[in-house]
Every structure is written in structure tokens, then in C-alpha cells.
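All protein chains of the complex are present and in place, except for one that has been dropped.
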Amino acid sequence: MIAVRGLQVSKSYGHFQVLRDLSFEIATGECYALFGPNGSGKTTLLRILATLHRPSTGRFEIMGHDGVTEREAVRSNLLLLAHGSYLYDELNAVENLRFAMAMRGASPTDRQIKLALDHAGIGAFADMKIRQFSAGMKKRLALAKAVLVRPQVLLLDEPYTSLDEAGMGMMNRFIRDIVKEGAAVLMTTHDRAKSAEVAHRAGVLSKDVLRPLTLDDLRTNDLF
Amino acid sequence: MTGFYLRWGGLLVVAAILAFLVARNYERNLANLTPEDLLADPPSRAVRVLGLVRGGTLTGDQASGRLRFDLSGTRETLTVQYDGPPMENLRELKTLVVVGRWDPSARTFRAHDIALVTNYGFVVGAYLVGLVPLALFLFTMERKVGLLHHEIKQSKLYEPEMMDA
Amino acid sequence: MIFFRVIQWVVWKDLISEVRSRETISSMFFFALIVILVFSFSFSMDQQAARELISGIIWVAFAFTGIIGLGKSFSAELQNDCLEFLQMSPAPKGAVYLGKVAANVVFMVTVEVILFPMFVIFFNLDVVEELPLLLLIFLLGTLGLSTVGTLFSAMTVQIRAREVMLPILLLPLAVPVMIAAVEATRGALNGNPMALYRHWLELLAVFDVVFTVVSFWAFEFIMDS
Partner (left out) sequence: MIHAAIKQVQRYKGWFGTAGGMCIIAGVYLGLVGSPPDYYQGEVVRIMYVHVPLAHTSLLGYSVLFASSLWYLWKRDPIVDNMCHAAASLSAFFTAGALLTGSIWAKPTWNTWWTWDARLVSFAVLFLILTGYLMLRTFIDDPEREARFAAVLAIVGFVDLPIIHFSVEWWRTLHQPLSISMRGVSISKDLLVPLIIMGIGFSVLFFYMLMVRTQMLYLANLLNAKKGRLLSHAHLSKAEP
């Protein structure tokens, strides 16, 4: 089944066109790694898919729901982990998770939260305010949120930045888990080695064109 | 763009004609003379004379509408015989405009109407403030549209783009 | 009901953040204190003049402190891009809006309740009998400011020059609130009979209802592309 489908998606910010006529498909149970030089529109694409922006022209579907007209359905199927950690500084880790889940209409049990925190390796910091968290810890807490949500479509914007080796391992383990359960994962990254561990397909977005890559390309060749 | 300039040129001509008509109407019917002007060169047509009602000269019955008073300017004074609709608020030491004809034989001004003193500057100012910026605004807008049309034609927007890839 | 749970959680989140950081309320409070001081320097007031002017001064102080609080309400969401999180979460946007309005009203009324005794002391007011009525006026006026203010705060936080634009957009629209609140407060402080300024209270109530509905609807367009 197709989890994410883009049909000629274009986006212009004012007079600057970022994406042009981009079409792509990602199946359920698949992890797609997207590469591209800075400013090629990778993050914009993720933000469009996460319903933060409307595409200027073209349309897209998430799990068969139209990305503009059926936003509510799209949103409850989808999670974006972006550069911003989406955490409130004055709340502690557990409260942040509870708040985020409440916004999705869910109320996780203490046990579920503890499991998620442990999965991301920050069980020890459950009662610490986010203000005192380092960037890597915030990233791990975002991972814990993803663990709790278990979305059908997971969008990851640079998932490996500011994570340590153990953190990257946890991230990849989680990606493998949910892909096995049938979720679709779309990540943008510059870390070829780490993404090669989990990605089934990869592509380069450059000059408005999405060029497919083989997994061998990831290991050896220059991408752009 | 030629049509555009022709249109606005035409509008300018119409505006000039309109200004001329208004100015002539003002000269004919609305401009005030002072008693000095009137005595220096007495016109035969009906005129409007602006002056101050001299104290102690107002005689006659206000309700009947037949009044006699002296109207003074800066130096000269003339006698006014008012014969018209009854005036309610005519009193001495008031500045007003009398409308009527100068009778040279009786050396009396025969007035048939008394008008309020108005400052036409306000009226003209309001029309200018209301209409001139409007015209200028529209002019720049239309000109911009013309220029944009020109520029778009120049930039060949409707031709297919050269895709390099 | 998800809708009411979202309202509760948004209010809880804002209140608990405020209780822990005390950023908004303290900055609002000290700003209001400075406003009072500046006013008392600017007009050397006797008892009579105070009676005439005080309700205006009270509401100018409330409105400006309110603008500080409203601005902070959404600029706080900019940390760690939380605003985007709210934008793309499946939670109903109207519920987020109502939660934010409720939190803002709580902050503003708290500051107003702390400030009002200072007005009473500094300007020798005699208010004991009218307290419940004054509280009602404060509540209605504050609600009026924060219904529109929360909407505009969510709007201006997403644009350039946001600190400037919030008051520029909010204050003209809040003219009815300011007039009605000032007149009602003056009536209450002077001990006038209720019939003389009842219509101002009704106007406040109408404004509150109309703009709760309109902003509730409009908030979706502010938060959602």
C-alpha cells in the first residue's frame, strides 16, 4: 500500500520557488532516505507533508487521505520530528510527553511513558525540566515521543544530528521496529552510513529533480 | 500607452473647462465687492457687497422686511435700502453680504437679499483635497499597469522557459 | 471529549509553566507599577481630578500590561518551535484557542487583582461596596481584550516586527472595550446608580460573545495554512 504519495508538489516562498513538480511514492513498511544539498527543499518537503504549509500547486496523500482537504486524518496518522524539539522548557520530560499525547487525543499510562523514556535511554531524567536538557537529550526525548505515538507515517528531519553513537543506534532500532510494523518513514539526512543501515530506498533532491539512488551509491559514490 | 495619455489629457481639458465654469460662476454670482469697489466703479448689474452694519443706523421693521441701514467698509459707507423677505437675525455691528443693485440717482444700494458671509477657501480646499489626490492616485495606478504590461511583454513571460537540465 | 481535554491541557500547560518561571506575571506586574508611577508624576491630582481620571488610568495600565501578557502568550510557543507543534497536531484549533484565552484571562485578572489595591492606596479611592461589581467589570473587559488579543498574538508571533504589530492591530479594535470598561469603572467608582452605566456592561458582554465566536472561527486560519 502507498503510505505517502506526492503528485507534482510545488512550493514557492514569495518569489522564490523551492520545489517544482515533485512526484514520489513511499510504500508502507518502507524507509526512504532523502539527500540533497543545503537549500534544495528537503525540509520544505517534509513540512508540506506534515501539513505545516500548503503546496503552492500539486497535491499529496498520506495513507490515502488528501493532504489539504483531510488534514485532521492526515495529522493523526503522522508525526514529524524536526530541528525544533517541540518541547516546553518549563515542563519536565514526563509532562511534555503527556501534553504532546493529549494534543493527539491520547492519554498514555505511566508504564507506557516509562517504557518510551527507557527506549530512548533517558529514563533517569524523567523529572528534569527541559530547560536543563542538552540538544542530544531533547532529540532523545523527541524519539521517546515517537515511540509513544507509533505513527503510521514518520517524517524525520536530520534525525541523527546532535545524537551520540548510542542515540543513533536507538533511533535506527526504533525505525527498524516501526517499519517492520508497517509504518512508512521518510528521513532527510546527510549521514549516509547511518541511514544506509535502515533505508530501503534513497534519493537525491537537487535542482528541483528527485533522482533515485541505489544503496551502493550511499556507501561509495559522491551524491551531488 | 498613447491611449492612456490621450485619456488623461482629455480629462485635464475637461477639468480646466470645469474650473473655468466654476470661476466664472464665482465671479458672476458669488464674489463680493467692498463698498469702496462699488463707489469707485458702480456696476449696473446685481452685485454682492460685503460690509459691517454701522451702529445706530438700522431703522425699519424687521418683521416687515423693509429696512434701512448704513453698510461700512474700511473707508467708505453706503446707505442700503433692504426690501425683501423678513430677516430674523439682522442686527447692528454685524458683518454681512447684501445682494442687489446700486441706484446712482438716489445714491442708495437697493438690496433684495441678505446672504451669509462664507469663506470659499474652505469649499475649494475641500474639493481639491478630495479630488486631486484621487486623480493622481488613479493616474499613477494606470501608468503602473501600462508599464507592467510593457515589462511583461519585454520579459517574454508567456514563452516557454528554457529548462536547463 | 477530546475538545474539552485539549482546553484543559493547554490551560494546565500555560499555568504550570507560569507558576514555575513567573516570567509573564512578574513582567506584567512591574510594568503596570511603572505605568502607575508615571501617571502619578504626569498629573498632579487632587481627590476630585483623581475621581475623573482614575478609571482611564486603570484601564490604560490594564491594557498595556495585557498586551505584554498576550504577546508573551504566543512568543513563549516559539521556543523549540512549539507553535509548529500546535499547528500540526490533530488537536482541534478552537480548543487550543479557548485554552489560550482562558490562560491569558487568568494571568491578566491576577495582575489586575494585585494592582487594584495599589490604585486604591495611591489615589485614595473609596471602593469597598463596589468591589464585586468592579471585579465583574474587570473580568468582562479583560475577556474582551484577550479574545481579540489572543487571536492577534497568534498572528503577530508569526510575522516580522511582532512586538510593534500586536498593539497596532489590537488597540483600534479594542476601542469599544476600552470605552465601555472605562465608563463602567467610572460609574462604579463614583457610586452612580447601576441604571446609568448598565448599557456599558451589556456592550462589554456583547463584545465578548461576538469576538469569542469570531476569533474561535478565525483562529483556525491563523494556525492552519
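Which chain is which? They are A, B and C, in the order written, and residues in each are numbered from 1.
One rule holds for everything that comes next: a contact is a pair of C-beta atoms (placed from the backbone, for glycine too) under 8 Å apart; a residue touches a chain by one contact, two chains touch by 3 or more.
On a predicted model such as this, the values are computed, not experimentally measured, just so you know.
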{"item": "Chains shown that the absent chain touches, full complex", "value": "A, B, C"}
{"item": "Chain not shown: contacting residue from B:L93, B:A106 or B:L134", "value": "B:L134"}
{"item": "Sites on subunit B contacted by the missing partner chain, in the whole complex", "value": "11, 14-15, 18, 21-22, 25, 30, 115-116, 118-120, 122-123, 125-127, 129-131, 133-134, 137-138, 141-142, 144-145, 148-149, 151-152, 155, 157, 161, 164"}
{"item": "In subunit C, positions touching the absent partner", "value": "148, 151-152, 155, 158-161, 165, 168-169, 172-173, 175-176, 179-180, 183, 199-200, 203, 206-207, 210-211, 214-215, 218, 221-222, 225"}
{"item": "Interface with the unshown chain - residue positions in subunit A", "value": "12-18, 37-40, 53-54, 56, 206-208, 224"}
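The rule we apply is simple: only the chains that are shown with their structure count from here on.
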{"item": "Rounded Å distance between subunit B and subunit C, as computed from the means of their C-alpha atoms", "value": "52"}
{"item": "Centre-to-centre distance between subunit B and subunit A (centres being mean Cα positions), rounded to whole Å", "value": "74"}
{"item": "Multi-chain contact residues (two or more partners), subunit B", "value": "none"}
{"item": "Set of subunit A residues in contact with two or more other chains", "value": "none"}
{"item": "For the subunit A and subunit C complex, residues of the former touching the latter", "value": "50-54, 71-72, 75-76, 80, 82-91, 95, 99-100, 102-105, 107, 129-130, 138"}
{"item": "Interface residues, subunit C side, partner subunit A - complex", "value": "2, 5-6, 9, 13, 16-17, 20-21, 79-82, 84-91, 224-225"}
